[in-house]
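Every protein chain but one is kept in place in this view of the complex.
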Amino acid sequence: MIWEVFRCERKGRPFEHAGSVVAPDADFAEAWAREQYGRRGESAALWLVPRDAIRDVESWADEFDLKYRRVDGYSIKARLKEARERASARTR
Amino acid sequence: MNERLLGLADDELVIGWRDSEWTGIAPVLEEDVAFSSIAQNEIGHARAVYRLLTDDPDALAFDRPLEEYRCAPLAELRLLDWAHTIARRWLYEEADRIRIEALMRDADPAVAGLAAKIDREEAYHRMHAELWHARLRDEPRFREAVRELWPYALGVLPPEQRAELAARVELGEVPAVERGTHTDELAELWEEMTSVRRSAPAGARW
Partner (left out) sequence: MAAVEVPRDEQAFLDYVQAGGQVEATDRLPDEYRAKLVKFIEMHANSELMGVLPEREWILRAPTLQRKLALTAKVQDEVGHAQLIYRVVEDLGKPREQCLADLVSGRSKFHNVFHYPTRSWGDVGVIAWLVDAAAIISQKALLKCSYAPYARIMKKICWEESFHILHGRDVILAMVTGTPAQFELVQEALDRWWAPLMQFHGNPIPQEEDPMWHWRIKSQSNEAARQQFLEGYVPQIRELGLTVPDPKLRRRDDGVWEYTEPDWDELRHVVTGHGPMTDERLAFRSRFIEQERWVRDVVLAA
């Protein structure tokens, strides 16, 4: 069985995919992943997940331009410039 | 006291040396990496115990004449097949646990403290040994290897601790292969282990 190994470098950090080990069960996977991904104390924690348990999600529909949901969908430079100009004109 | 600690340290040194022989040639790559950590830990334990006895652990590890090493024959055996290697690992860890538990109750705080540290690391060795034991327990090669090594395993412990070992591994007590007489295999190991070190005179730096 292939076990995917996710490691957390320090408490509070996200778990990141680090690699995989081939092992017959969770106990062997643990014994082996501990050393391959932690013998230098480089991991605070590991998650071991059988590859088969992982569902791959890789594509999204993006047919309509839904920029309002994203940061790059807002361009405020031009309007901000105009608003500042109007504000300074009012105070003169 | 020195004899007991020296026996522990020499056992760890020699079994660590033997276990390090598998680095690069273990049956499964993932196991090779894990097994090498165990070997390194054992050498580390030896070094830590030597430090209780001397300021120069390397001198103690390398520079004694053969007769002055106190290791048990179990550690000395050259076992370049996996069934015997794992059988030895398992038996050794069981014996060592009994020994370490006793040392954790030692009156000397330095000894008790070091034994506790060793024990915390050995917990992982035991997990590993038990993993393999569970997988191979019905495999004829493994059972045969355990049978062959059992008298040697008993010899790791003083007589008063052997009944406990026998109970833990569920084997009947048999005459032990005692400490005190070294195998030819230790002589070969020592030759190789000290060859580079002996090749240089005083003033050499490594």
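By letter and in written order, the chains are A and B; residue numbering begins at 1 in each of them.
Just so we're on the same page, contacts are C-beta pairs under 8 Å (C-beta built on N, C-alpha and C of every residue); 3 or more make two chains touch, one makes a residue touch a chain.
Keep in mind the model is a prediction, meaning the values are calculated, not measured.
The hidden chain, counted over the whole complex, makes contact with A, B. From the options B:Asp32, B:Asp106 or B:Glu148, the residue with contact to the unseen chain in the full assembly is B:Asp32. Looking at subunit B, the residues touching the absent chain are 17, 20-21, 23-30, 32-33, 36-37, 39-40, 43-44, 46-47, 57-58, 61-62, 81-82, 135-136, 139, 141, 192-193, 195-197, 200-201, 203-206. Taking the whole complex into account, subunit A touches the unshown chain at residues 1, 18-25, 28, 36, 39, 56, 58-60, 62, 70.
Everything below uses one rule, namely that only the chains that are shown with their structure count from here on.
In terms of their C-alpha centroids, the spacing between subunit A and subunit B amounts to 45 Å. Residues 21-24, 27-28, 31-32, 34-36, 39 of subunit A touch subunit B in their complex. Within the complex formed with subunit A, the residues of subunit B that make contact are 28, 30-31, 33-34, 36-37, 124, 127-128, 131, 135.
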